[in-house]
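For this view, one protein chain was removed and the others were kept in their places.
Each chain gets a letter, A, B and C, in the order it is written, and its residues are counted from 1.
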Amino acid sequence: MGNSFGERFRVSTWGESHGGGVGVVVDGCPPRLALTEADIQPDLDRRRPGQSRIVTQRQEPDRVRILSGTFEGLTLGTPIAMLVDNTDARSEAYTEMASKFRPSHADYTYQAKFGIRAWPGGGRTSARETIGRVAAGAVARKWLREEFGVEIVACVSQVKEIKAVVALEKLTLSQVESNMVRCPDGAAAKRMIALIECVRKAGDSVGGVVSCVARGVPPGWGEPVFDRLEADLGKAMLSLPASKGFEIGSGFEGVLLTGREHNDAFRMRAGRVRTPTNRSGGVQGGISNGEPLYFRVAFKPTATILIPQQTVTAEGRNTILKARGRHDPCVLPRAVPMVEAMAALVLADHALRHRAQCGR
Amino acid sequence: MGNSFGERFRVSTWGESHGGGVGVVVDGCPPRLALTEADIQPDLDRRRPGQSRIVTQRQEPDRVRILSGTFEGLTLGTPIAMLVDNTDARSEAYTEMASKFRPSHADYTYQAKFGIRAWPGGGRTSARETIGRVAAGAVARKWLREEFGVEIVACVSQVKEIKAVVALEKLTLSQVESNMVRCPDGAAAKRMIALIECVRKAGDSVGGVVSCVARGVPPGWGEPVFDRLEADLGKAMLSLPASKGFEIGSGFEGVLLTGREHNDAFRMRAGRVRTPTNRSGGVQGGISNGEPLYFRVAFKPTATILIPQQTVTAEGRNTILKARGRHDPCVLPRAVPMVEAMAALVLADHALRHRAQCGR
Amino acid sequence: MGNSFGERFRVSTWGESHGGGVGVVVDGCPPRLALTEADIQPDLDRRRPGQSRIVTQRQEPDRVRILSGTFEGLTLGTPIAMLVDNTDARSEAYTEMASKFRPSHADYTYQAKFGIRAWPGGGRTSARETIGRVAAGAVARKWLREEFGVEIVACVSQVKEIKAVVALEKLTLSQVESNMVRCPDGAAAKRMIALIECVRKAGDSVGGVVSCVARGVPPGWGEPVFDRLEADLGKAMLSLPASKGFEIGSGFEGVLLTGREHNDAFRMRAGRVRTPTNRSGGVQGGISNGEPLYFRVAFKPTATILIPQQTVTAEGRNTILKARGRHDPCVLPRAVPMVEAMAALVLADHALRHRAQCGR
Partner (left out) sequence: MGNSFGERFRVSTWGESHGGGVGVVVDGCPPRLALTEADIQPDLDRRRPGQSRIVTQRQEPDRVRILSGTFEGLTLGTPIAMLVDNTDARSEAYTEMASKFRPSHADYTYQAKFGIRAWPGGGRTSARETIGRVAAGAVARKWLREEFGVEIVACVSQVKEIKAVVALEKLTLSQVESNMVRCPDGAAAKRMIALIECVRKAGDSVGGVVSCVARGVPPGWGEPVFDRLEADLGKAMLSLPASKGFEIGSGFEGVLLTGREHNDAFRMRAGRVRTPTNRSGGVQGGISNGEPLYFRVAFKPTATILIPQQTVTAEGRNTILKARGRHDPCVLPRAVPMVEAMAALVLADHALRHRAQCGR
């Protein structure tokens, strides 16, 4: 189980790397939202392999079809099913995966859990699974934008030790899309691209950090004590492949401050309660306070590398794995739309939940 | 809503700081587990205020009573209700809270969400709410220990800039309890205690990091793609008051490594598939791999300080807040049992979920 | 598990017949609803044993206390915990239950499921469990009445073969409460009371039917395809002890009509879409249509009788059970507030769910 997310804006993804396709069902989307494939495809294009020379060269068009839930271009309030066909299924490239567990992949744990696994392309553990998330996230984003004016923008803020300078408050999509690594700091972006190309040639991989901001979230979203907004954001991000850490607002750095230095004073601004500083990251006590939400997600270096590695066989013998073919030297550029999508899913869900209990 | 956690080992907490008490209902606990108040009280004692000179001096005995769900000392499989009375309710000490929003607290956001709040003692946002979590966590821990031999131990590994050296693999409860700050590195502990005392006298506060390990978790727990074990652990930790960050395994530091450096090779050891290194933190693809789980949680400095701060009134006027009375200069020592409890709740829930689908 | 009901107006009951009490936690109730014990106690008084000579003579005052979730007489939006103490615990009266399974009770199935059971008073299977439902239902009813003008009234419409003539459209609480059997048809009520008294003297028991109407439900509540309003009402009613059947609108009788006879034509009335007939029972396609909801619930004769019965021991030997002491010859009068409470819980939950998705 575990393939559904959200309570009121609920998405259920399905699909393996090699099979009949991958897809998602969205249940709970409000009715009468204008929605066609054209609202969804752009985010899928930002996610897809082969989009630039620094990501995997797997070629997948990933064209989405909406199979249900809309009528004459509007959502019906019924489940929205979306499907992307599988193509480029060179399973022969993976035959070694049938018998050997790839280090730091999920081959072993899936086998241990289920007693079976779809080894071609990694099966369910393939990053193709995130197609459904990104498609559903595009629906959530559109609704949030139209209903509340919420804007969600993410970018790559670090690749290995290269850190970018990013002003999240004003970050725009066009800044993010201005280069293939999706880092708005042009100088850092150049160094990141050079590093990724170098690493790719070495058959190695690198990780990094994606930063994200959500502007326009009204005060009041989030449901303590367990379903705090940051808790659900954290879960969403830590459910993404290769993520190893999440922090909101001041995060791990915040522990270096005292309370006096860390607290966000309240001030009235234009008739609204505001905080001139925002170490809280837009969330206090698990509920949005009207300031921009900002958070960071750590992604480990991709597990697939083209360097021989020690591993074991499914039968329990020590062996060496030498992966071949294409690999993704850095998942970060493609993780940006995934992070945005998951943020949108959390916010749309909490918007609906808040409206249920509090009527607005 | 949002006051329940877990799908199969499901806990629901209730209660405000000042009112009829605080409590928890645990639904789904397996039957025939030996359970009395004596199994629960020790963890509550580690959580309670007034336990040492470096935490808040509020005096609350926090005696737990089991009201249902057991018979002749064994669990019945029916809901286990546990109750702790409220005492020491000096609401006069908080009267300024009735009219002013405390900076970086949840006063404003609760008011914005619900249009009402129980201001005495912070109401539902009081740390007393975690009593129910710790009580439920004690039940989960006992079951995990008896059924699987799982051991969960947390400790304070950082206070402000003071970092401890901690060997999580072998960390024991007695090491953790050897000093009042719950840091097993004696030298660091002394410095932490001195710092907290100094900060307390200044009316200020500090934050830090709690590290946690869970040993004995069998391979196979966790439900991708959304309910990955690390995603649910992250959510659990980020639902704790004052937490701002979570990382598992190599976490944010892991982004500095390449894939070749980061990957955990597989090797056969004593007939089992093992990883000599553990940068994964015991989880691969969202599923436990049989290695120790380890993770870290960042807690910001406590929001309540005894220093005048800028804020606004409930009516929307700028003003100054000068808190009086007792305050908690550092939540870290008391956060240790909370982190352990939440880890136990996640693991017990996933143990039951795994058993449902996979039969073991 | 299975001790929670509802998705957005969510209640969780706990408690055994003999133990620290019985109670309920309500999560999701909208904030700022005026609520005190005085809103809840009247329904509990209609439910409690010993209220008249035709129900069990167990004497339990069943005084409710609200422990959390309100402040200065208003709901906070946080969990509302309510507690009723256990008293009159003559467990010696039940000692035979320790070793013998009572026929058509849940003794055997609880033992088979859990491998343990709290035999005194039936433990969790006692009708005391419904206290939490009735208390939570009173909260839901008040909110439905104040927010939407929804009125829910139930009555006893049949005891054994004695059927009452009931005009559900105009049924009032005072009609229902005009006699101890809660049947608004005075002539039938007299015969029912005489029958129950006769049956009680014989140590036997009888069942019957409770009919219920909900007026003022706006069009639009209910969530097909699975969470149809009638499906959730049916589940709610079939979760009550001793219930064996549920029907809505024309129900089982409706199968005797043809489509031409059964269909409810639409007509405009006072600017609204109405159906002059109401064989649908207020629900079409799983969604309320603005007409009164009406449904019926069958309750079997109470299982506890004072007549020797064949049964088996917990060790698996055939034996005879001769129950002693007090028994409830007819659960129907006390089932009336239970049916109303469960209807209120379903409707409040769907009101909130509808508001989440559709904004009203």
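Basically, contacts are C-beta pairs under 8 Å (C-beta built on N, C-alpha and C of every residue); 3 or more make two chains touch, one makes a residue touch a chain.
These figures come from a predicted structure and were not determined experimentally.
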Contact partner of the left-out chain, one of A:118, A:180, A:202 or A:314: A:118
Residue among B:142, B:200 or B:353 touching the omitted chain: B:353
Option touching the unshown chain, where C:56, C:86, C:175 or C:311 are the choices: C:311
Sole contact to the chain not displayed, among B:2, B:15, B:31 or B:259: B:31
Chain not shown, touching residues in chain B: 7-8, 28-31, 77, 352-353, 355-359
Missing-chain contacts mapped onto chain A: 1-4, 8, 10, 12-16, 19-23, 25, 27-28, 31-32, 65-69, 71, 74-81, 83, 113-118, 123-124
Residue ranges of chain C at the interface with the undisplayed chain: 1-5, 13, 101, 103-106, 108-110, 112-115, 124-125, 129, 158-161, 199, 204-209, 219-228, 230-239, 241, 244-252, 254-268, 271, 273, 275, 279-281, 283-290, 298-305, 307, 309-312, 316-318, 353-354, 357-358
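The rule is short, and it goes like this: only the chains that are shown with their structure count from here on.
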Angle of the C-alpha superposing rotation, chain B to chain C, to the nearest 5 degrees: 180
Identity of the most central chain, Cα criterion: B
Averaged-CA centre spacing for the pair chain C and chain B, given as whole angstrom: 39
Mean-CA-position distance for chain B and chain A (Å): 26
Residues of chain C touching at least two other chains: 8, 28, 31, 77
